[in-house]
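Everything on this sheet refers to the single structure shown next.
One protein chain omitted, others in place.
Entry: subunit A
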């Protein structure tokens, strides 16, 4: 028989959600929540995934300028104070602001809908990183298309120039800014690392060196300052000044530095990409959507535009039982996972069935770990005439003496469809202790990138006593500031996650990659469902039980398509411009 009439169209009221009891309810469709939804659904759990917003992605969404503005400034969702339930105690779910100090100018922008701005940018994927592995393993790579980030540049304080990062042997060979001695030193160092990583040479770099700060190791290898800076900040992507670290925690150990170098090198050339880094077409917001689709294919139920009005607790015991939707419906679940912006009343957060001692005490919200300052610019000119998608790193102290953190910049073009052709979206971020410090750094970086080439307009500084940053009139590095059409600056809190009956993932971190987030999410899943595999290999689209799904076919077809060097038809939407897309498919050979 046919299902009772529960169908609906975009404009009508929601039907009630059925069933009313789930293994897990998830509120918020950020990347971690979406991965948990897909993993739990794949493991056979019944999952309901809600989001109060009309779009997917939450803190990992890609939004138009006006939607971004309202998302960053949105006040905590409204909670009705008089929510009564006969069976349960209704406890309001409050929210805290994750974003502050939002500055956007101008408020209005033409063709606003044609831009996709990442809420937690800049972020890229490394071709060999754990995020890519997860997408391959879970099958979501079928839903995504990527393009290469085709250049990596580093800002040199002395010259005020951006120079190419010699990140591979080929790049070193071609580099024009390094002298022959520097080239040899860098080549030798890459070779040493490579040899160290080959199994038979384990121990080539001593255990003592591996545990010591990476910067000391680089010094010991007699690498010059310029090369050290390139390795530390553009390849190992260190967040803090490694030469004058404020605390030991900010120092990268040699083993971590080597691992990051290895990841970078194994990423170069994978999937025939032009560089180590990839960016998803249409923005990072496609990633959570791909995981949500995977979850939906595995049975997860999706309801957008549906806020949770209250949590339901058992009368007497105060144990979590479920949620009350804004529509008034009560839904029950054994587990609840919530967006990091929500605050759980302490009375509820302490009851995990069979909880181990150590995991049961973290409150939600968990501790705030710090802040990240983010900025987004829309421009009409590329920062480099021969590259459209590019990464730029301003190493610590390169903008001003007070700069203790790296500032990372990602310019994206129309070829990843985040803006109309001929326009560019530039994301910036840096870690910071306080808002004004973070914003000063971003402003200094924006000034350095987009400064007028007019003489006498170079009094840029991020400190109170401006440094002389009189930059050379380098040709295509500086964009006339009149090309800067729109700017947003904001501060985001970095919070940790917590796993109990009610769990919450961490808020987006300040990293350039998704790797730490993926690792945390995997751990979260394993704590939520001990013994369950996080996306078993069989769960890929080749799943023979999945008779309805022909998803696997696409991998074959498309990799063929890709090796033809073609761009196929799937990305033929508006504004894709040129450039081959990078298909991320399992390697069969």
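Here is the rule we go by: a contact is a pair of C-beta atoms (placed from the backbone, for glycine too) under 8 Å apart; a residue touches a chain by one contact, two chains touch by 3 or more; residues count from 1.
Here is the rule we use: contacts and distances are computed from a predicted model.
When the listed names "Dynactin subunit 5", "Large ribosomal subunit protein bL32m", "Ras-related protein Rab7" or "Actin-like ATPase domain-containing protein" are checked against UniProt, the chain not shown comes out as "Ras-related protein Rab7". Of the listed residues A:297, A:310, A:512 or A:528, the one in contact with the hidden chain in the full complex is A:297. Between the chain not shown and the residues A:58, A:289, A:403 or A:513, the one that touches is A:289. Interface residues of subunit A facing the missing partner chain: 1-3, 5-12, 14-15, 17, 55-56, 113-114, 142-143, 281-282, 285-286, 289-290, 292-293, 296-299, 301-306, 541, 546-551, 553-554, 557-558, 560-561, 564, 566, 568-574.
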